[in-house]
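Note that one protein chain of the assembly has been removed; the remaining protein chains are unaltered in position.
And now, chain A:
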Amino acid sequence: MTEQKLKIAARNVNVFYGAKQAINDVSIDISTGVVTAFIGPSGCGKSTFLRTLNRMNDTIAGCRVEGQIALDGQDIYASGMDVVELRARVGMVFQKPNPFPKSIYENVAYGPRIHGLAGNKADMDAIVEKSLRRAGLWDEVKDRLAESGTALSGGQQQRLCIARAIAVSPEVILMDEPCSALDPIATARIEELIDDLKERYAIVIVTHSMQQAARVSQRTAFFHLGTVVEYGVTEDIFTNPREERTKDYITGRYG
């Protein structure tokens, strides 16, 4: 087991879309070296909560967040917080692979370039190679870095998006159903990758697949109707749930 260190502490978080409350009093700890899975039926608020962790909700009109979310003890909704800096530290991978319509190289170099992480071409080359290697994509694309990122297969595109996210050396990676648009083989590769990555990063994954949550995560939070019904060690949640609703969900009685 890798060393676990508290990274994000969310306390009594409420999220509103206009007058409608989407998240109700959620408190969760997220640690480095651990994969945390959010499971729950559609519309339960798990994606919404994920997006509050790097303030992607800011881009949605009428969205309001209450409560406290601290990254290394620092409130990310405090007025002095720089969103750009926050998102560089808390990266995100989306449901549908969304590479930019640029070359593979430029896709990975995008983040380092806007944050000024590379001093020269050699530095940038090194960052791109390291990121692609960590994302398990280097061997497949090293000879065609100049080709368009959108020409890759779906699974390769998603790994490219992961490479892109880790190129800015984030501390946390948020994944919003990263495998829902992929076939089982591509899914298996991404899951292996998540397992490799957890040593360096705190990873949060939203998933519809309970098998996936059971395979890749060490902590699981079960969301229902905007609240966290149960949060704990993945093994306990799946084998010995404390709450009736959790048990009903994981045994497939509803969802």
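Everything that follows uses one rule, which is that contacts are C-beta pairs under 8 Å (C-beta built on N, C-alpha and C of every residue); 3 or more make two chains touch, one makes a residue touch a chain; residues count from 1.
To be clear about the criterion, contacts and distances are computed from a predicted model.
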Among "Response regulator", "Sigma factor AlgU regulatory protein MucB", "Phosphate transport system permease protein" or "Pyridine nucleotide-disulfide oxidoreductase", the UniProt name of the subunit that does not appear here: "Phosphate transport system permease protein"
Contact residue for the chain not shown (choose from A:7, A:164 or A:215): A:164
Hidden-chain contact residue, picked from the options A:11, A:102 or A:130: A:102
Per the touch definition above, residue among A:88, A:104, A:237 or A:250 touching the missing chain: A:88
Contact footprint on chain A, counting only the chain that is left out: 54, 56, 59, 61, 83-88, 91-92, 94, 96, 98-102, 110-111, 114-115, 150, 161, 164-165, 168
